[in-house]
Structures are given as structure tokens and as C-alpha cells.
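Got a structure for you, written out below as C-alpha cells; questions coming shortly.
The complex appears here without one of its protein chains, the remainder shown in place.
On to chain A.
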Amino acid sequence: MNFDYTFHWRPVIRKLPELLEASLVTLQISVLSMIIGIGIGLVLALLRMGGPKYLSWIATAWVETARNTPALFQLFFFSFGLGAFGLHLTPYFIVLAGLSFNNAGYLAENFRGGFQAVPDTQMRAARSLGMSATQAYTRIIIPQVFRIVYHPMTNQLVWAVLMSSLAMIVGFRELAGETQAQAFKTFRIFEYFAVTALIYYVMVKMILGISRLLSWRLFRY
């Protein structure tokens, strides 16, 4: 096999500031989609565990769709799907909605598992000491659930960062979108995506590292 491709890294290096700036956009939209996802996921989990029938059914449908269809298609729903009904979101909101939808679905199952993993007897013990239901939840149950879902939540953030690269397909200029735009200006496509892959790698490693440090501080038991 003949290998006659010549690597040109300089155009990529020149555009590195743009790429790093775009990676901040990636981080920002991923974290935001996580915060929204945690909020909605918690509600979905509670609804699935004991909500009114219809709401619980909607929550189940949400979770099933988010977990069992391609994330890319979920993004398409918020762009072309809503577009077909005349509702046109900006690329930023398409990506934010798509990521949040997916995060909420996965996190809901993590939360549900977390709640089920805390024995009922913990609630009884708390109530027997005179704690109100709210006190028992906030002081006894939720801290234990949080510990159980902490690492799955970190994984979901990593997944959100990587999944956000799908944004380039709907024309949003986060890291992958920016890379694509720059790459096709210079046709140094391999070089651009190689460097970008490295940036993603470093970002994920940073998230995992920070998460681990934080867990040492948070959980001493």
C-alpha cells in the first residue's frame, strides 16, 4: 500500500485558540444540559415510582425513548421534527433540548435505582426519632441516594460531553462543529479531527479527575 499523505499540522495549530474557545462552549452546554437533566430526571424517577397513572406513563415513555433510540435521532426531533410543525429553535436550543432530553431519561433510571437501594427501614428509623417526612428525605434518604448515583452521574456528564459533538450535524458551533467548519476551509480534515479528539480526551479526563477528587471530599464513609 502506498502512503503518500503529507500531514500539515500548522493550520490546525494556528486555529487552536478557536478550538479551545469552542471546547468551552461544549463544556458549558453539557453542564447546563446536565443540570436540566438532573432536575427533570429526578421528577421522572419520582413519577415512575409513585405518580398519578398518566404522568407515570408519560415518564416511562420519556425514559424508554431517551434510552432506546439513537441520540442523533433525538436531536433531529428537536430540529427537523419540531421544524415540520413550524417550530424553529435556534441551533443552541436544539442541542440543549436534545442533550437534556437524553440526560433526563438516563438519569431518571439512575435515580430510581438509587431510591430503591436505600432500605425502607431508614425512613422508619428517621420517623421514629420524630423527624418529619421532609426532614427524613432531605437528611437521611437523599444524601444516601446522591452517593449511589454520584458515579453514574459523572458517567452521564462524560457521555453528554461526547454526545454534544452530534451538534455539528444541526449546525451548532461547539467543539465538533467548529472543527468541521475549520477543517473544510483548509481540507486538513484528518489533522483537525485528530487534534479535536485529543481535546475531547483531555476534557473527559479532567471531568473524571475532578469528580474523583470531589468524591473523596464528599463521601467519607
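To be clear about the criterion, contacts are C-beta pairs under 8 Å (C-beta built on N, C-alpha and C of every residue); 3 or more make two chains touch, one makes a residue touch a chain; residues count from 1.
Just so it is clear, contacts and distances are computed from a predicted model.
Q: Of the candidate names "Amino acid ABC transporter ATP-binding protein", "Carbon-monoxide dehydrogenase small subunit", "Outer membrane protein transport protein" or "Monovalent cation/H+ antiporter subunit D family protein", which one corresponds to the UniProt protein name of the undepicted chain?
A: Protein name of the absent chain (UniProt record): "Amino acid ABC transporter ATP-binding protein".
Q: Among A:72, A:125 or A:206, which residue is in contact with the omitted chain in the full complex?
A: A:125
Q: Hey, which of A:139, A:185 or A:212 is the one touching the hidden chain?
A: Touching the chain that is not displayed is residue A:139.
Q: If you put the missing chain back, which residues of chain A would it touch?
A: 119, 121-122, 124-132, 135, 139-140, 143-144, 147, 219-221
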